[in-house]
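One chain of protein is taken out of this complex; the other chains stay put.
As written, the chain order gives the labels A, B, C and D, with residue 1 at the start of each chain.
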Amino acid sequence: MHFNDGLAQLAPLSIAIPIVVACVMLSIGQRAPRVVVDTVAVAGATTVVGLDAALFAGSGGRVINWVANWLPGGGHPVGIVLVVDRIGAGVALLAAILMLLALIYSARYFESADAHFQCLMLLFLAGMNGFALTGDLFDMFVFFELMGAAAYALTGFKVEDRSALQGALNFGIVNSLGAYITLMGIGLMYARTSQLGLAQIGANLDHQRPNALIVVAFIFIMTGWLVKAAAVPFHFWLDDAHAAAPTPVCVLFSGVMVELGLYGVLRVYWTSFAGVIPASDMRRAFIVLGAVTALVGSVMCLAQRHLKRLLAFSTIAHMGLFMCAAGTMDASGTTGAAVYVAGHAGAKCALFLLAGMVLNRYGSVDEAALHGKARDARVPATLFAIASLALAGLPPFATGLGKAIGEDALSADGYWFGPVLFVAVSAMTGGAALRAGGRIFLGLGPRPRQTEDSAAEEETPETTQRFGRRSASLVGPIIALIAGCLALGLAPSSIHAIGGGATRLIDHAGYLAETLRHAHPTVAHDPTAIDWTTTGVVLGLVSALLAVGVAATGWYAEAVRRRLRSVLAPFQRGLSGMRALHSGHVGDYVAWLMVGVVVLGALVGLPLR
Amino acid sequence: MSRRVRMWMVAIAGAAVAVGMGLAFVDLPSFGGSHHPYRDAAIHGSVAHQTANAVSAVNFDQRGLDTFGEESILFASIIGVSALLRPSKEEQEAGPSQPGRVMEATRILGYAFIPLVLIVGLDVISHGVITPGGGFQGGIILASGIHLLYVAGSYETLGRLRPVRLFEHGEAIGAGAFACLGIAGAATAMGFLANLIPLGSFGQLFSAGTVELLNGAVGIEVGSGVIVLIAKFLDQAILLGPQKS
Amino acid sequence: MNAWLAASAVLLVLGLGPALIIGARGDGVSRLVGLELASPIAVFFLMAFAAGVDQPSYLIVPLVLAVLNVVGTLVFTRLLGPRP
Amino acid sequence: MSYYGYFVAGAIMLTGAVGIARSRNLVHAVVCLSVSQAGTYVLLLSIGYQRHAAAPVFGSTIKPSTKVVDPVVQALCLTDIVVSATVTALLLALSLQIAKHHGTTDPDELSALRG
Partner (left out) sequence: MTFIVGAALTLVLAAAIAVVASQDPSRQAVTLSVLGVSLTVLFFALQAPDVALSQLAVGTAIVPLMVMLTISKIRGGR
């Protein structure tokens, strides 16, 4: 009932504060010493963490803020509404925490150019917060573009690095084109409903038959968000951008930005289109796209030697799993996806930061070139092993818990291959990371031959001086990320909060009633008791074991592979064909984007006829 | 992929997308019709807040958060361009190259137009509430006026008149002022970006409450920002000279 | 449709159409001729249209076009030719 | 005529996309992207258009009771134009740096990224 009360006022502040801090930093950045700039940036990010945490804690129901006090009177609402629920606040909180850790990690990064790096990081945070908290379709587009503009510049920030520039341009063109297609869909929806608010559109579309206009508008809107979510075949930009972006930026890209794309899909579907496009239709589309994405991502991940590119493909693979879990279109699957996203952020970001440390110390991220080079680095080696196993879903890490919940939800819906897919993808991605780590830190297995493509990629250093061996500002964030992943897996209360959030995310009627008709929040019924199950623990252990197996095959099976060359040849050809598709050519990516729109149309639209 | 394969893919997928668009478009209300419920509500809101230019009312008042996001995009892009086009060490050492020669007619025309462009720009900003135009359009016109000095040939004069650092402050101040006006609304418990100062009367130069102030903030931000933006490109193309490969 | 609107329609079809054709063919300098043709015609079109719908406040647009066209032209004349 | 505006909008968007795919120069591709975005302006304004209505700027000749076209899509379009200009600036800056460091702007010749 209470519009714009104290808690609700925090929502726009979490968008505005980072922008104000960025303005301050731009002004002082030219004169102030580096330590002041870093302190201000970290303080700004800390404030946003506080605001988002308050929103997360207070958003048991939904926190609603009609911006600029344009309350929906009797007639047609004209203002923008921010609607904060647990999942929205949770994603914003995740973004703020990762930003804080990335800023701490980068405190001695680069010869800063007038604090531009920190300004862009904070504007990036503002964009992510706005995207997560708003309840208005066009506003989502605006903050999507804000995220994009900051992200393109951050990707290309190492202007001496050729691959970074090319990756940033590919990222910018493909994402922008996706965003314009989304804008077209928004225009179509506006023409149809004369509304821009998600809830208002939902109320207008409820109980209608899905005609061509609604379906096409929906597909167009999905396109932009799915480009961000890196669903195959929209995913090509991701490995280019992640492989080349500065390490602290990769943390935000992999940990939360890509996931925000999936959040956008779920938010728009459940709030606006759930009354007109049946969930069964979406389930098919999600699970097909998710499974293909997971397989392509994990196979490509295994084939990489460039450590950051390997981690980027593992992000694509995990995005496929999140899509499958959320694609069950029920509370438990969505909970699984949310928990998995949080856990994945911890494990994956730790791995990226470790890759950054390796790059700093040895000037390369090629696992073949680095073979055995880092034998003396005990602490990073241990952390790398733990994070890789966490990525593979080892209990009791939150990744394992999210994976288990997702597997349960899929098999409960009759998708028997769900657990198989989850275990296989976890084993392959975790195994690939372990393989690389084992080679780099322990020198396991024979030294791999230097292939042309791996030798060609030289890496531009990101830092001007080598950091001390155990610099707290580097190791601290890594330990915090792994500890967070572990704590989340061990704390049922936090899982309970996320489960309640998932129930609300998919609660179409409740969102509309609370936003438009000031209804009292309906009590979120407890989602099916979510906790560790025996099956979940066993499957988690199995995938961790398989990951070790995959890694060991990578280390020692060169001889076996040579003997089986004739049997493996067709697979090798398929793999090199798939690698050739990831060509770095922006024209190819645009062609795939258009194919993706058609595929999406076929998956969602054709069955509705 | 070869070029030929790519073009076939684009042709087939593009045709399919075009068919989808066509199916969607014929379901739309027909072009030029009179059914616009959001329009009616927005006009009502605009009149209630004494804003003669309903587009400004939507931009700065009813959907002010969009514009806040939009100005942040501008802000982020300009910082991004500044970062991407920062001169490398070798370029800084190379020093400026000689500017090209300019025709006398170009020079005279350029100087003659500067005051005119500046006046038009200021007029477009200040009347944004009551006539077409506003901070964004006016800001760009102002920035174009300053850069006439470059096309008029005197890059050195431009360098003196255009202390980029100062304009970076201007950009930050404009963007910060927008945000602070928004936060002031939240602090008075009216709501973020609420229209909280006296509204004045319809059609007057100073009407529409905070719309006028936000308009001015955007004008400062866009004007300074675009100057910085063009300055970075100019520095690359002129000052640092053509790239020797 | 009143006389002003009729005049603006004529300007649009017989003026901007050919200007576009010139502005889309040949090398940069000959395209510039098309642009130089298009801008004044557009100014006249905008003025005639504003008169036709009887909206004097619209006249700011042709004014700005006239002014900014000079800037645009100077940009091209400065940068289009071969570098010294 | 009743759908012509929408079709033109769709056609512009697709033209731009095809232009990026067949582009041989990154600057050309960036310009094509901004052409593609022009399609969204045309769509938005076509949606808000009403025949024989005036612009939503009230004054001596347009009273608040006059029929006007939709100001909301115009506001959205203004935002869109700002986005277009600034994203174009960013991408041009990236193309410039690519030309500097790769020595080419032909996407067929860029080879820093291979799967």
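We take it that a residue touches a chain if its C-beta (ideal position, glycine included) is under 8 Å from a C-beta of that chain, and two chains touch if they have at least 3 such contacts.
What you are looking at is a predicted structure, and each value in this text was computed from that prediction instead of being measured.
In the full assembly, the chain not pictured is in contact with B, C, D, by the touch criterion defined above. Residue B:A143 is the one among B:A41, B:A143 or B:V228 that touches the chain not shown.
Think of the hidden chain as still there; on chain C it touches residues 1, 5, 8-9, 12-13, 16-17, 19-20, 23-24, 26-28, 31-32, 34-35, 38-39, 42, 45-46, 49, 53, 57-58, 60-61, 64-65, 68-69, 71-72, 75-76, 79-80, 83. One chain of the complex is left out; on chain D, the residues touching it are 1, 4-5, 8, 11-12, 15-16, 18-19, 24-25, 27-28, 31-32, 34-35, 38-39, 41-42, 45-46, 49, 51-55, 57, 68-69, 74, 77-78, 81-82, 84-85, 88-89, 92-93, 95-96, 99-100, 103, 105.
Mapped onto chain B, the footprint of the missing chain covers residues 32, 53, 55-56, 124, 132-134, 136-137, 140-141, 143-144, 147, 226, 229-230, 233-234, 236-237, 241-245.
In this section, only the chains that are shown with their structure count from here on.
Taking each chain's centre as the average of its CA atoms, chain A and chain B sit 31 Å apart. The residues of chain A that reach two or more other chains are 138, 142, 145, 149, 152-153, 156, 159-160, 188, 190-191, 196, 580-581, 583, 585, 587-588, 590-591, 594, listed in rising order. For chain C, residues that reach two or more other chains under the stated contact definition are 57-58. Of all residues in chain D, only 9-10, 13, 17, 20-23, 26, 29-30, 33, 36-37, 39-40, 43-44, 47, 72-73, 76, 79-80, 83, 86-87, 90-91, 94-95, 97-98, 101-102, 107-108, 110-115 touch chain A in the complex they form. If you check the complex, the residues on chain B that touch chain D are 3, 6-7, 10, 14, 17-18, 21-22, 25-26, 28, 30-34, 36, 38-39, 42-43, 46-47, 52-55, 57-59, 63, 66-67, 69-71, 73-74, 76-78, 80-81, 84-85, 130-132, 136, 202-203, 229, 232-233, 236, 243, 245. Taken in their complex, chain D has these residues touching chain B: 1-7, 10-11, 14, 17-18, 21-22, 46-51, 55-59, 64, 67-72, 74-76, 78-79, 82-83, 86-87, 89-90, 92-94, 96-97, 99-100, 103, 108.
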